[in-house]
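Certain chains of the assembly are absent from this excerpt, and the rest are unmoved.
The letters A and B name the chains in turn, as written, and every chain counts its residues from 1.
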Amino acid sequence: MEKLITLWEGSGLYNLELGQAVMILVGLGLLYLAIYKKFEPLLLVPIGFGGILANIPEAGLAISALDQAIHVANPAVLQQMASTLGATLDPLASVEAWRETLVYLVNDGASPDQLRAARDVATNVGYSDGLLYVFYSLAITTGIAPLIIFMGVGAMTDFGPLLANPRTLFLGAAAQFGIFATVFGAVGMSAMGWMDFSINQAAAIGIIGGADGPTSIYVSSMLAPELLGAIAVAAYAYMALVPLIQPPIMRLLTTKKEREIAMTQLRPVSKLEKIVFPLLLLVLVALFLPDAAPLLGMFCFGNLMRECGVVERLTDTAQNALINIVTIVLGLAVGSKLMAESFLALETLGIMGLGIVAFGIGTSAGVLMAKLMNLVSRMPINPLIGAAGVSAVPMAARVANKVGLESNPHNFLLMHAMGPNVAGVIGSAVAAGVMIKYLG
Amino acid sequence: MQDTELLHEGLALMGLGMGFVFVFLTVLVISVTLMSKLIGRFQPAPVASPARGKSVKSSASKEADDEVLAVISAAVHRYRSSRRR
């Protein structure tokens, strides 16, 4: 009978907190978007599922052995942990109060040595790190997962259109205004007292406007890991929404005539140029912005493997088995940050709101930059391809193509839009480097 | 952090960040243009390059190709014999 009570008291239903229930619904919602609305399913299926796993009451899949022990261990173990943390627990207080004291000690007061000792206590009595916590530690805290994915993206990227028309790099630069305007927006909301974002958090939020999943995850894991869940969800969701967000802005900022501009055919690009480009980019990064070196270095590595043509085995693995394995692990690890206490906050709404603004401003800046370039240059640029500068490869380029076809059914902009599109990837990685430089 | 200080921080980050992004990509545009010109001068026929690229590939991945060929021919053979059955 006693055992039956243990079973019931250990069940999810008995322990389910409202926040967890809501987060499970949020996870199911993400899965719905991923599966039925095709919102970046490769990432949102694992993230959504990971979010559900992270919120299963008592399972502790997303927390460390130490947190798990604090949350569910018996009073004797709690006292032992408190003593290793150099504190004594008030014998008159409730066990719940003890747990809260320990949470406070672990997060604020304890030295690394004490934490190690407390962790030893927890593992000695049989608690272990949750699977998603292990994934997070291995894949995201070390930076390995986003960087490997960026390498794979590099191995899938063709810089040909960019090399044929290097000026499109300016479009990729302009579209990063979405990032910095959002940073300013976020600090503005905090200054207004609406939200409470630090400058680091504002920077991590801003990078959503870079429309690059791995870059967003990398930056927020360094500057604001507590917001990583919301930021990753916003980044991937809005990337999927690019076909809805961008066209109205593009139409608003351009005349029909501008949208009909036909662009001169791109010159063929030699193999050698494609091989030299990633090395050139790498050297510039090395000289001017070492803080972007992990991101752009791995990106250039992937691209060099692709273009050099002598390591097809490795390129194939970087584009397939490796990126897929890392995507599964990364997705589940990001899902581990979809825990109620951190996700169900006003800040998440702020992030979602700011994220969409970031996309809009980035799109506008790209389009306006293209119009500006038309003023100063002879070679005509269709301003629609400026919108592709936000990256969201290859979605934004396809959107530019589609909107262009609406105005002129014979005007295929896809290849022209691929230039600013991949330039946007470089642009946001550079922006990420600047932010890490100042705030990291 | 005080509110105005935070705003200043944000503004500084915006100016500096956008500035740096533009400077960096401008340098990249210049470098890429120079690089393409240099390459174009020393190796003037980009038309030839696909062919060259191909021959490089064909020598580099010769074995892989042979393997694929073997697999495919075996598969096609099997497919045919299975249809005959």
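The working rule: a contact is a pair of C-beta atoms (placed from the backbone, for glycine too) under 8 Å apart; a residue touches a chain by one contact, two chains touch by 3 or more.
Only a predicted model underlies this, so the values are computations on that prediction, with no experimental measurement involved.
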Subunit formula of the full entry, expressed with the displayed chain labels: A x3, B x3
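Quick note on the criterion: only the chains that are shown with their structure count from here on.
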Where chain A and chain B are represented by their mean Cα positions, the distance between them in whole Å: 23
List of chain A residues in touch with chain B within their complex: 162-163, 166-167, 169-170, 172-173, 176-177, 179-181, 183-184, 186-188, 190-191, 193, 198-199, 202-203, 267-273, 276-277, 280-281, 284, 288-289, 309-310, 312-313, 423, 426-427, 430-431, 434-435, 438-439
Residues of chain B that touch chain A when the two form their complex: 1, 3-4, 6-7, 9-11, 13-14, 16-18, 20-22, 24-29, 31-33, 35-36, 39-40, 43, 46-47, 49-50, 52-53, 56-57, 60-61, 64
